[in-house]
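Missing here: one protein chain of the complex. Every other protein chain is in place.
In this document, chain identifiers A, B and C correspond to the written order of the chains, with residue numbering beginning at 1 in each.
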């Protein structure tokens, strides 16, 4: 069973009426409920908790971490940021949602600005599947239509994704690489675009299916740790440090 | 003309006899001389200089930066590390040589541990070209033989390279992805493995040709900066922030 | 100087009024004129010529071939198809335009159906650059707007491109990977989507700039041919065919 921790900064939903109305108990609670039949063991954690709810004990027992943040990225401590990044590098899966493109852990793992174009106009987003045989696409239709979403537009300043799975078309004319996978060390990362705090995106069953597939895919499959450092040769060497 | 800055920590060559003998004026000077006929405008910079020789003025007028470091990675300041990484993200090319796989700027740009296996036994390395039509392979033979080198072995903990250009075979039995390219923001990065301080690798004409090709390839070609932030729609929207 | 051959099936422009009006002398002639200031040595070839205008002499002296076809793909002989594919594998660049996604040479080089969704409704296409530092993006803006084009939609059944450069947004809601690069053997391939025969796309200066950049990028840079077949060892072997 996958131990999933859903992290949410949980600020908008306390102070902004629009967000509060849609996610009265926070995005993390909506996601927890939406994923409740997927067979995951789910905990939640939020910014205001001690260590942002991500103590060593929690992190070390987390197989996959979902991250949602937006207006309070800079309130996440550098210490927790480094711990999260390191756990990913050592095998924890990471599902990065929407505005968490600008979260500290994602930026540290990407090595780029992660910047993009945006517009908050409640326009239609159509998410197209361009990798139908990827495990994250399992049981997902050719397209998902969200009637109202924030727009994110290219150029999205990320490293070339290992795999591109979804591309969005926005009513106003933009496109966006909305589903991208990356590997960092032993950890797998899935970035998935939708989910502005003022739209009911995380109640959409197709979106929840993609997130569940993303959790399963980022969950590590390997059992043998890579080894590093000084190594003996397999074959006898003819030379030994002798310079020409 | 490409403005090339060659950065070297320049420590081994001052304190270790073996390195001093081979590179009496430092690896940076050997590289500068070796690349003198490539048509670059070349400066050098070293760790002990103020700001490690990488003032804003130098960085801002550098098109491509070569980086060599080994025993003094931790003496590179975080401030300069961040400035170098940012300049790469904004378009400066970066050629990362040998033990600089563990340099601070490279690790910041990769988001991984950059760890690997190693052995210092002066064994033979054969570098094979697996991407013969890449600009970095221009005029490079199918293989380059180095009679004596330090061994680096897989697993090399880097993100999946955008392009794999060289793979090394070591006499003791290991392999290594020795030539890898990455993009970060507007900047291009070329990692090239060879060049331990106790072997005359940077006098090898084939190795110098690869480095020169790497400098040319990492040199940015684009002229139009990506734009980010709030954006007006190209098409008229039917909706405007209205929730369902 | 690059020897460029522009191949066009040249059928629509002879028999359909809409196409004839826009390209009275054929798409190949419009492209030849549009690219006349790029410094290429340009020839054209069409389906009705002997050997479709692609004799061994023409193919062997062609550095880069542009291919446009649509309604007469099946009239291209298998013999010429194989010759074109082989020349690409041996280093000739190939720029595949629009409906040539279904051309015989492209399908042979891809190994997939190359199928897609389509709609001919004269809708707006906005082509976004998602790889601004690629040579094909040189001097190209963040987006190119075509007021009227045929729609192509995902899933586009091609192998994962080596590099994704452009993504299109169509007014009706679709997206498409409109600029893709591939390598096959020593040859480079650039697929570029726009250019339906009933719209004046190939008079658009931005589109012409992309095609010119594509011609330059697919032009081979290497000089040393890969070698294949039986090979002597570089190192002495301890064994020689002895079974355990």
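Convention: a contact is a pair of C-beta atoms (placed from the backbone, for glycine too) under 8 Å apart; a residue touches a chain by one contact, two chains touch by 3 or more.
Note that the structure is predicted; figures quoted are calculated from it, not measured.
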Option from B:46, B:169 or B:218 whose C-beta touches the chain left out: B:169
From C:2, C:72 or C:108, residue that would touch the chain that is not displayed: C:108
Those residues of chain B which, in the complete complex, touch the missing chain: 124, 126, 128-130, 132, 142, 153-156, 160, 163-164, 167-170, 173-175, 177
Residue ranges of chain A at the interface with the undisplayed chain: 91, 124, 126, 132-135, 137-143, 145, 171, 183, 186-188, 220-224, 226-227, 234-235
Residue ranges of chain C at the interface with the undisplayed chain: 18, 22, 85, 89, 108-113, 115-124, 147-148, 151, 153, 155, 157, 159-160, 162, 171-174, 182-185, 198-200, 226-235, 237-244
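By our rule, only the chains that are shown with their structure count from here on.
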Distance from the mean Cα position of chain B to that of chain A, given in whole angstrom: 29
Chain centre separation in whole Å, for chain C relative to chain B (CA means): 33
Mean-CA-position distance for chain C and chain A (Å): 36
In chain B, residues with contacts to at least two other chains: 124, 171, 183, 226-227, 234-235
